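Remarks on the structure that follows.
One chain of protein is taken out of this complex; the other chains stay put.
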Amino acid sequence: MLRFLLHRFGILIPTFIGVSIVTFAFIRVLPGDPILLLAGERGVTPERYAQLQELLGFDRPLVVQYWDYLWAILHGDFGTSLVSKQPVLDEFLARFPATLELSLCAMFLAVIIGIPAGVIAAVKRGSIYDQSIMTTALVGYSMPIFWWGLLLIILFSVTLGWTPVSGRISLMYYFPQVTGFMLIDSLLSGEKGAFASAVSHLILPSIVLGTIPLAVIARQTRSAMLEVLGEDYVRTARAKGLSSGRIVGLHALRNALIPVVTVIGLQVGVMMAGAILTETIFSWPGVGKWMLDSVFKRDYPVVQGGLLLIAAVVMVVNLMVDLLYGFINPRIRQG
Amino acid sequence: MTDQTVTETAADTTRSSRSARRAMLKEFWYYFSENKGAVAGLFVFLTLVIVALLAPLLAPYSPDQQFRDSLLVPPVWDADGKAAFLLGTDAVGRDVLSRLIYGARYSLVIGLVVVTLALVSGILLGLVAGFFRGWVDTVIMRLMDVILAFPSLLLALVLVAILGPGLRNAMIAIALVLQPHFVRLTRASVLSEKNKDYVVSARVAGAGKVRLMTRTILPNCLAPLIVQATLSFSTAILDVAALGFLGMGAQPPTPEWGTMLADSREFITRAPWLVTLPGVAILVTVLAINLVGDGLRDTLDPKLKRS
Partner (left out) sequence: MPLLDIRDLSVTFATSTGAFKAVDGVDISVDAGEVLSIVGESGSGKSVAMLAVMGLLPPTATVTAAHMEFDGVDLKTASKRRRREIIGRDISMIFQEPMSSLNPCFTVGFQIGEALKTHLGLGRSERKKRAIELLSLVGIPEPEKRLSAFPHQLSGGMSQRVMIAMAISCRPKLLIADEPTTALDVTIQAQILDLLVDLQKETEMGLVLITHDMGVVAETAQRVVVQYAGKQVERQDVTGLFDAPHHPYTAALLDALPDRATGDRLPAIPGVVPGQGDRPTGCLFNPRCAFADERCRTVEPPRQPPELGEALCHYPLHTGEAAA
């Protein structure tokens, strides 16, 4: 297990350095004078230009600049927003809980629906259940989620009026952010109806963001289960006279989960990409919308720092998934 | 064995290889056609190709023609619909059906261009990495790891932000983020095929490196690459549409489906058909291609159980 983790870590570090080089290079490869670009369309005074040049160190050799950049990153300095003049890290941390809450809920939906659906499809292979589950999964997998979000808004918000269109909670509630998770904060606030409001805001975005992971998990679970159900040890379990629930739900599923966990890990990156679209559609104040807004505002330090931070988050989550993978696979845990 | 028999058998092999290929195609089609979903997907896809090719003949109007007296006309099945505009008109009075038909052209070209770019560069890098190993391999594969470490759409978004918004740059960006999958696949196949007997014997027979790579090994790695290319085709259409939706892809008034969706967002309550129809077009196209992709995967490589 330790060797496995060290190996994973060994890959992670060069990848992180590579990622930092890419984000570092990003501002330098912009066509034109980077300082003028950074300053945006308003232009700069010559004093400001010199100030920026010194601040950003553009007059020094590239290697030195990169080293300073890496050094700053390792000390938590991811640059400063040109628009808000706030440190990029602070802006990121202020928005990250919203994205995390949304992603967790979406993944929760995807897992609790996707795995049972895949199991049912595999066990009832070729039946009408299998066919409808797999058709639905393929439609979900092919879904343009930005459109899917709009469709759900038309149906549930505009036509039925069941759910709000945007934001994390109704404006009538105001309470301090303790954890950054609206579901928890609304409960902590003790305000009546706040929690229900938070849930109703969260539900559609979660469905939208969870759709593709759900479809992928269902498909992967089915194929993994089909493979496992043909294994000798499943026959052994049957030969023991165990109930079919125990055979499928314990002996087979436990083994099928190993590849499924890998796929769940890969979906984290997919969800971060999906978050940009989902947060845009639902005006969800998370890092995805923040990134897009910054791209439009040409707030390049934010784009640069945000890109690096999001990539780092994805890498950390993948490392955690590897941990989980090692934990559920005895060959690695005991290896 | 004498030299003469060697040449004779070689001649035999070339002759029989053509009929063998035909037999393989026949067998391929036999298994592929067993999968009804895949055949349906192929049918829809071919229909789309025809629609795209014949767009000027099929579309009732030009995609940019504005009918100022018919703004936001609902589709014909609605009480307020007009027979002249089967699927209604948008906010500036353009015929939605015509725009959708021309949009098919964009989507298919996008898929084709992106997949070609990603496939060609991916295969080249993968062959090089798998064949030369050593530091070349390390550098290429670490670079691919780095690209894959970023959420694809986010990286594409930032790339477009650097290169400037537009359809061409969006396609380049998406091709770049899709290409590592091809590199990995090609490299893995090269590594597994490299030491097989037929490659060793080709090498012993004096085949050069380039010939080994392109003539001997590559054809045997094709199955997973074809499947990946098909699935990437649909991903490309989806992602370019997503960039269009975010305002970073094709720019208005291009009748690209994602861009059309972005334009219609503000009419979501007044003219829901403007939102619904382009999305249906994207979904049907992507679904059809994925059906074909699944069918190809099951036919070409039953062991390749990716999702």
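By written order: A and B. Residues from 1 in each chain.
By our rule, contacts are C-beta pairs under 8 Å (C-beta built on N, C-alpha and C of every residue); 3 or more make two chains touch, one makes a residue touch a chain.
All figures in this text were calculated on a predicted structure; none of them were measured in a lab.
Asker: What are the shown chains in contact with the chain that isn't displayed?
Answerer: A
Asker: Looking at A:Asn255, A:Ser294 or A:Asn318, which makes contact with the chain not pictured?
Answerer: The missing chain is touched by A:Asn255.
Asker: Could you tell me which of A:Asp68, A:Glu231 or A:Asp293 touches the chain that is not displayed?
Answerer: Counting the whole complex, the residue in contact with the absent chain is A:Glu231.
Asker: Which parts of subunit A are in contact with the chain that was left out?
Answerer: These residues touch the chain not displayed: 231-233, 235-243, 251, 254-255, 258, 328-331, 334.
Operating definition for what follows: only the chains that are shown with their structure count from here on.
Asker: Any idea how many Å lie between the Cα centroids of subunit A and subunit B?
Answerer: The computed centroid separation for subunit A versus subunit B comes out at 25 Å.
Asker: Which positions of subunit B touch subunit A when the two form their complex?
Answerer: 37, 142-143, 145-146, 148-155, 157-158, 161-162, 234, 238, 241-242, 245-248, 258, 261, 265, 268-269, 272, 275-276, 278-279, 282-283, 286-287, 290-291, 294, 305, 307
Asker: List the residues on subunit A that touch subunit B in their complex, please.
Answerer: Listed in rising order, the residues of subunit A that touch subunit B are 11, 14-16, 18-19, 21-22, 26, 29-30, 135, 138-139, 141-144, 146-148, 150-151, 153-154, 158, 216, 219-220, 223, 227, 263, 269-270, 272-274, 276-277, 280, 288, 291-292, 295-296, 303, 307, 310-311, 314-315.
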